[in-house]
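This part shows chain A:
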Amino acid sequence: MNSLLGPFLAVLRRDLMLAWRGRADVLVTLAFFVVVVCLFPFGVGPETNQLRAIAPGVLWVAALLSTLLSLHRLFAQDHIDGTLEQLLLSPEPTPLWVTAKVMAHWIVTGLPLVIAAPGLALLFDVEQGALGVLTLSLALGTPILALLGAVGAALTLGLRGGGVLLALLVLPLFVPVLIFGAGAVDAHLGGTGADAHLLLLAGGLLGALALTPFACAAALRIAVE
Partner candidate 1 sequence: MLEANDLACLKGDRLLFRGLSRRMASGEMLRIAGPNGVGKTSLLRILCGLAMPEYGNVVWKGKDTRRDREHFHRELLYLGHSAAQNDLLTPLENLRFACDASGDAPAEADCVAALERIGLGAQIDLPARVLSQGQRRRVGLARLFLSSSRPLWVLDEPFTALDVAAVADLAATLSRHCEAGGVVILTTHQDAPFDKPPAVLDLAEVAC
Partner candidate 2 sequence: MMEWESWSAFWDMGGNAWFVWGSYSITAMLIVLELVLVLRRRKETVLRLLRLRRAAPYATGGQRMNEEMF
């Protein structure tokens, strides 16, 4: 057990440390999220009821786009400097450290969004009771986005125009997460309760955790060949 956990923790610790040393990159993702969210009122007008109605969707779409923005960084540096080759030669199972990398990536790019979301929701006059549901839906949903996106990032590793391609590949896959994530808040506000949505998101997260690291590992092996 210890031997399995060792590489997992090594990758997790290293990636978090790297994120800490390159803080500026991380803050860009968060700033992008905040800016996108704040742009919407200028587009649709300052009418409070309307803003309240679109708030969950706006926050979710912005979170999705911010995730997309940071995805290409997931493996790029390791691919360039040869670390990826060394990791692939590790005797430990590849999906294991892939999960560690995605987890570190989410802690760095996803978690700040989750934390910032309730504050931004207040700008849209979202009812206080719905803030918890919104935060929870983001906390469950953004890791799924990171896991699915990691597969796309691995597939487009080192390609010219990889960023646009990555978006084309993963956006259709993101749609269900968006539906259940934004839907959770709507359901809560509509009175039907968000339990079903949140449970489906949790199920999706478990499914993604179980499947995507394998797809990602296969994609990485192909990419370095």
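Note that a contact is a pair of C-beta atoms (placed from the backbone, for glycine too) under 8 Å apart; a residue touches a chain by one contact, two chains touch by 3 or more; residues count from 1.
Selection rule: all candidates are chains of the complex that A comes from, given by their letters.
Predicted, not measured: the structure shown is a model, and the values here were computed from it.
Q: Of 1 or 2, which one touches chain A within the complex?
A: Only one candidate touches chain A in this complex, namely 1.
Q: Of all residues in chain A, which touch candidate 1 in the complex?
A: Per the stated touch rule, the residues are 3, 6-7, 9-11, 14, 17-18, 21-22, 77-78, 80-83, 85-93, 97, 224-225.
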